[in-house]
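Below you'll find the structure I mean.
The complex appears here minus one protein chain, its other protein chains still in place.
By written order: A and B. Residues from 1 in each chain.
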Amino acid sequence: MKDLLNSWGPTAATFLPLVGMLVLLAIPKTEETLAKVVALVTTTSVFVVVVAMLFEFDYDSTGTMQFALDKSWIEAINARYTIGIDGMSLPLIVLTAFVMPFVVIYSWDHFPEPKNPKVFLTLLLILETGMVGCFVAQDLLLFFVFFEVVLLPMFFLIGVFGGDDRKYASFKFFLYTVFGSAFMIVSILAVYFLYAQNVGDGTGTFSLAALSAWGGEGLAKNTGILIFGGFFLAFGVKVPMFPFHTWLPDAHTQAPTQGSVILAAVLLKLGTYGFIRIAIPLLPEAAKWWAPIIGLLAVIGIIYGALGCLAQTDMKRLIAFSSVAHMGYVMLGIATLTPLGINAAIFGMVAHGLITGMLFFIAGSVKDRFHTLDMSRLGGLLLKAPHMGWLLGFSVMASLGLPGLAGFWGEFPALLAAYSPAEGLSEPVFRTFMVIGAIGTIFAAGYLLWMLQRVAFGRPTEEFEDEHIHDMHLTDYIAWAPFIVMIVVLGVYPQLIFKITDGAVVQSLAAITGN
Amino acid sequence: MLTHAWIIPLIPAISFVLILAIGKKLPRGGSEIGIASVAICFVLALTVAFGWVSRVNDGTPPEGRQSSQSYLITEGHETRPVTEADAEAENGTDAAAHGTEAEATSTDHEAEATESTEATATEDEHGTETSAEGEEGGEEHHATSAVVRDMTWFDSGGFDIRVGTMVDGLSSLMLVVVTLISLLVHVFSTDYVAGDRRYTHYFAFLSLFTASMLFFVLSSSTIQMIVGWELVGLCSFALIGHWWEEKPNSDAALKAFLTNRVGDVGLLCGMIILFFAANGSFDIVRITEMANEGAIRHSLLLIASLSLMTAVMSKSGQFVLHTWLPDAMAGPTPVSALIHAATMVVAGIYMVARLYPVFFEGLSIGTGNINALAIMGSVTLLFGALLAFVQSDIKKVLAYSTISQLGYMVMALGVGAWTAAIFHLFTHAIFKACLFLGSGSLAHHIHSFDMKKDMGGMRKVMPKTYATFLIGTAALMGVPLVTAGFWSKDEILAGAHMLGGGGDGYPFAIVMGLLGAICTCAYMTRAIWYVFFGEPRGKSAEMELHENGPRIVVPLMILAFGSIVAGFVNIPDGSIPWPAKWQLWFEHMVEPTGTYFVATNPDFGHPSFLPWVAVVSFGAIVVGAGAAYLWYWKGLGPHGITERNRFARAGYVVLEKKYGLDILYTDWIAGGVKGPIARAAYWINQNVIDGLVNLVGRTAAKTGQWVYRYVDQGAIDGAVNGSGATASGAGEVLRKTQTGKVQTYGSYLFVGAALLAAVIVVIAS
Partner (left out) sequence: MLLNQFLVLAAVLFCIGVYGVIARKNGVLVLMSVELILNAVNINLVAFSAMTDSISGQVFALFVIAVAAAEVGVGLAIVLAIFRTHKTVDLDQVDLMKG
């Protein structure tokens, strides 16, 4: 078992969805149930593989690459098929594999218009390959390929299955990301050739391990800063950081529920993951130069996202904007460049994935039932659909960072870390960020509770007073329960994630902390 | 039992889950689970308290050790806490709770690999004792140190974040107070909210609140305090908004939560500062010890204590963040009694008391004669009391009274009278709960709290409520010698007079305290008049009223009884004849003597009984209550002055508008942020940033079109087409020469040849 996983685990997790997709393509369009079963089986088997790896994972050495595989891929440019999992990527892989089956289950009878399960599920499966691939890739070029693979299915999910304004939203999403990617590929090539020049004796490499070990030593300061800037643009767009965030509300608002869930739960994490996996270890010195800027944009994002939320009338758009604010905390944690902060950031990514995913599920179901998300027309959800109303309350509380639920452990340690950033970063600046971030929690409570009040409290508006609103379906229960359980479990016992990430984070920051 | 205090919060937590899960199916809607769990908690709390008392009396710890980190490690993932070598562990209740616990919370699934690994594998009864970090060992100080037991919650970036319980006099007291009031409130509620639309949820949240509050008071680390602090806030939110169908209720709930969030910013910042000041530890003992030893820079302590004061300001309803508390009365009355009078609102007081060395050093309490904490308390106690005058809703009167009394406690902490503050917290919890439940009893049938419109003359129809309410009021006023309120308030005033730098006292505090006392007596006398005297008005006149049933009256009686006897636990010497053994018993038991408290600081003192203070405060009662008596009963005094005198009217308006703070917060700040500012930000988002993006997009598209039209189609293609056109144009001209006639061609040939020949000839020559 162990051997099998060692050699095949990450590869299987990455390409099983692709296999499932091929099977799906062979199924006639009319066989909808069969298509759903195939998708469910595929995503579940990915989940099983990941869980198996979770058990085989060596938690005493989370800093080393496990289940590693290194095969030649494109000899001519020394790009290799290098994959592996360590403490930093494991939580995110688990998150991805965890989210997908429940998205498929939720889709069971919630297919968005135009109802075409085959195409929809095909896109979901390609998406999963891309996402898992990003998290396992240990080769820059491989990462880049997967990073781009993610783009297309999402583009079609939004552009085909989205709301009224889907074309605009999908193009915006696509162009924004491609804009960032363009800079990333330049940076990747720069790193490749500079490595060849400085240490590689003329041969460049895309290997993350080799590049991190080099750490940009001997580069001119400005070169490093510029290369980091390329990565910053690519990942900053994906996160999204202020001021590159404007694609997000549109994409979320227009995307089908499942798309929003995946977007919030996993896709945004590709950006933050890129920072901690690629940008910072590769160029630690440049990271220090960029850290105050990232921190500043992060806190601006926190306050700004919150203000954006307060101005919304559409529930889904509000949740989308809240992502900007929440990812601000994650980025603030990353900007501190301390293990404490980056651990918090990874925790924040997982927590945000679960919580915001949950919120989007609920928003989607509200839309299904009320056919509107305009908060001025909603109200009294607790009366119409009590269970869903309570879950909304629960998710809101989790989202605003209530201790005892997962959100808190992403937020508070990030603020904690900001008080004492890595050596060489200005303490007064980061302490100011900390205070601003803390003030952001007021706003977070403000917009979320305000939404809760308008959607769940009070009495239903006249429009829906007599309408029968179905409370949760069976598929809703099955799809949502695991999210809720994980939010509580992680909230009560955060060690589950911190234990995994800590070793890896400490190791990847070795160049900065000087250990 | 002291090391097993973690069971206490766990029981109501389980009860919460159970009530939510199966409560609706039970005959009494889940209330039975709630009551049973709280009753067990109460018993356990008493056990803890007795354990602590005997620990203090014996001088040696009855239970093994100060701090425990040892956990039984069985191979693999399963671990459970090592059972201590104490008898209570055999106790059936404990064992049951213990069993459930292992399943219910993952906090105890801790796999903390300590050095005890192989030693404990076979042992069951005798846990290996690993002594905690050196500074926690208390024996060498000849003082009764707190019993701390903790374990790793998580570790991140080299910091070991721990969770656990800390039992000492203060937390034992709080355990008893919280569980007692909670139990009485539970019993009271079974009648009071009977038939409510969300009876089960109500009890579930009461349980959750009890659990959170107990978790909070047992905290051994500041991060745990934050968690507990916010969880009680959540319960407060849920219970204030219990009847969320009506918008004012949910508004009040939101206001409470958001105001508390403002304070939480201070809490987070303060705790973070202390974390790093203590070299990366949330441990309360460690932080306080370091503050005591002067191991933390004064400026850090000052900033930390000011930040934490913001938290106190919001949670404990101190001026200027008190505005949520009166609105919180939108919740059910028993909730007001439990959460917004007796327990949750004193969380701020408790937090200051727990981290007292931080404040003591940071604000120079022992050596100064004025400080921020004392000012905040003094101002609050007077301003709150003044506001109580203009309320017509009895619950709001009591709410402002609570604010005012909390002000006394904060002031006591500010002047250095630690024990007085905690003592007042204790007595206030009892008599204020009595008053709140009394108001609930009054309103149970008439469903109105308006004293002016719907009450009056109720002493005849509700004699028991009347008696208990009167006793509670007497305690609140501080009627000398016989009531609990007297002893605690007196100690505070004495402290304000004689503590502080050079024994000069805190003049500002004592003046405000006495003025507040006068106001307290006056507004309570006014309330008594409106409710119990005069003719029945409004609903109380329309309805056939009668005394409530035992489930409402008995808790009232218990609390009224407590309002009298609670004072006798801390009789200072030199006041009334009292056995020496029991003099200042409360102080001996509750005030920590360990190194984590300021007791060793030479600037820290205790007030002694001052007869003149007692006399003056008695005078205050006479003045306050007498004036109100004359005004209401006898109709004396300038009635209608607010209509006649501009200044009086201005004063009345200021009070009625609550100093304008509500308008400032709700309309200006919240409205401003939610309205114009948010809209502006969103406008910027849509028009500036997104506009920029769209502009870039559109410009790119336009540039593309331009390039296509002019460059591509115009210039490049133009050039291509142009060359074609030129060619064909030239052809057009040249084709004229193409006559098709051989001879023409021939002539060209010859002309060309001739020219060529000419050229050659010219060149050659």
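A few points about this structure:
As a working rule, a residue touches a chain if its C-beta (ideal position, glycine included) is under 8 Å from a C-beta of that chain, and two chains touch if they have at least 3 such contacts.
Computed from a prediction, not measured in an experiment: that's the story for all the values here.
Of the chains on view, those touched by the hidden chain across the whole complex are B.
For subunit B, the residues in touch with the chain missing from this view are 731, 734-735, 737-743, 746-747, 750.
One rule holds for everything that comes next: only the chains that are shown with their structure count from here on.
Per the touch definition, subunit B reaches subunit A in the complex via residues 105-107, 109-110, 152-159, 223, 226-227, 230-231, 234, 237, 241, 244-247, 250-251, 254, 257-258, 261-262, 264-265, 268-269, 272-273, 275-276, 670, 673-674, 677-683, 685, 689-690, 693, 697. Chain contact summary for the complex, subunit A toward subunit B: residues 172, 175-176, 243, 245-247, 304, 307-312, 338-344, 380, 382-383, 397, 402-404, 408-409, 412-413, 415-417, 419-420, 434-435, 438-439, 441-443, 445-446, 449-450, 453, 456-459, 489, 492-495, 498-499, 502, 505-506.
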